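For this depiction, one protein chain was excluded, whereas all remaining protein chains were kept in their positions.
Chain naming follows the written order as A, B and C, and within any one chain the residues start at number 1.
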Amino acid sequence: MTRYVAVVGPGDAGPDLVALAEEVGARLARAGAVVLTGGLGGVMAAASRGAAEAGGLTVGLLPGADRAEANPHVRVAVPTGLGQGRNVLLVRACDVLICVGGSWGTLSEVALARRLGRPVVALAGWTVLDPTGRPVEDGILRASTAAQAVDLALRAIDR
Amino acid sequence: MTRYVAVVGPGDAGPDLVALAEEVGARLARAGAVVLTGGLGGVMAAASRGAAEAGGLTVGLLPGADRAEANPHVRVAVPTGLGQGRNVLLVRACDVLICVGGSWGTLSEVALARRLGRPVVALAGWTVLDPTGRPVEDGILRASTAAQAVDLALRAIDR
Amino acid sequence: MTRYVAVVGPGDAGPDLVALAEEVGARLARAGAVVLTGGLGGVMAAASRGAAEAGGLTVGLLPGADRAEANPHVRVAVPTGLGQGRNVLLVRACDVLICVGGSWGTLSEVALARRLGRPVVALAGWTVLDPTGRPVEDGILRASTAAQAVDLALRAIDR
Partner (left out) sequence: MTRYVAVVGPGDAGPDLVALAEEVGARLARAGAVVLTGGLGGVMAAASRGAAEAGGLTVGLLPGADRAEANPHVRVAVPTGLGQGRNVLLVRACDVLICVGGSWGTLSEVALARRLGRPVVALAGWTVLDPTGRPVEDGILRASTAAQAVDLALRAIDR
């Protein structure tokens, strides 16, 4: 059974997040997973590049209506024309979601993933507190390295 | 110019949130705003009821494809058939979003609102921390009463 | 039970179609139906104007993300940001669809309506032939006046 893993994170990312995302993509590809992203830059491009260079299959679900927006490491580009509505598609299409870093768009994907019951692995992401100040952590798996993130993600699917 | 205000929050809400949402809806209606919700129960039904009883116009953007899912206080029911994709529509359709309480679905709406540049007024909602532990608050206005929430929301539009 | 009727047709329409659409809108409003359109010009604006001037409730599901695109006769404007994907929403949201004139966009709405089981009333629209040259007419009701179109539409719902 093919496993589909979404890698999400800021389109504008510093070198640390880029390195993490690239390693996450490479490890997923070596494990035979299809790597889904939002198809643009930053974390999305890095994860796609890592996966593509490791021989993996990369899919980009783009917000715009023009396929040319995709980063060059995306093998299958789907220009959805849904704007941020593509975030919902990305979450539906995956078995598990790995978030690398934080942004409002990224948080929307994490929240939608939990709403739809997908497990989430968080690398360097944002934390959510409920009104009593307690972290909301159901279904959120924290990782501190790319290797651990991929390991947790694949185990969350196979469970 | 008609103002459109989205009121979002858990579909399964206790009496405190219900009372807050109902008062928010009533105050928005008295101010002449169209009240947008996800059209289902809990906070959505309470805000719609408050608005409808105050003579306001209520719109429900439903996740399912069946109009009969709408709560009875929704005047215009749009069964989108988009599932949680309707959250994106709700955010696009509003000038400002008031969140009453927290849930993953609610958080997805708050995050999408910020991603799309809509101001957010938070009543009893969740808090988001960045990796350094600092609250992410740009564009989030905290309120502690329904009156204050509506006041902040309408002023955020008019600005 | 509120009845929702979609009126669809070209955004660029001559005076004959405009007059037909305006009368359809007015008659629907007098019958108490909510009039749904794509919210832009031509047939959409004419049907909305007819309905609004007769005191009806008009809803526009816009393709773009900006509410200001709506024609001034739309009471509730929903900027979907879905492009032609809003055609699917329009069809889902209605009980019956009246098409006034033909265009590719209009035909997509007629076809989606039949695909989703909504009855279609056609005024001056296009005709579809199967490979043997026979008209495909299941669920398509032909009308030659606005009065007849509205009558057929409302009876198709009540049945």
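Simple rule for what comes next: a residue touches a chain if its C-beta (ideal position, glycine included) is under 8 Å from a C-beta of that chain, and two chains touch if they have at least 3 such contacts.
For clarity, every value in this text was computed on a predicted model and none was experimentally measured.
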Hidden-chain contact residue, picked from the options A:8, A:29 or A:89: A:89
Residue in contact with the excluded chain [from A:4, A:104 or A:126]: A:4
Option touching the unshown chain, where C:9, C:25 or C:125 are the choices: C:125
Residue ranges of chain B at the interface with the undisplayed chain: 65, 81-83, 85
Missing-chain contacts mapped onto chain C: 82-85, 87-89, 92, 101-105, 107-108, 111-112, 114-116, 124-131, 133, 136
Touch list for chain A against the chain that is not drawn: 4, 34, 57, 59, 61, 65, 67, 75-82, 88-89, 92-93
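By definition in this document, only the chains that are shown with their structure count from here on.
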Turn needed to bring chain A onto chain B - CA fit, degrees, nearest 5: 180
For chain A paired with chain C, centre-to-centre distance based on mean C-alpha positions, whole Å: 40
Centre-of-Cα separation between chain C and chain B, whole angstrom: 30
Per-residue multi-chain contacts in chain A, two or more chains: 82-83, 85
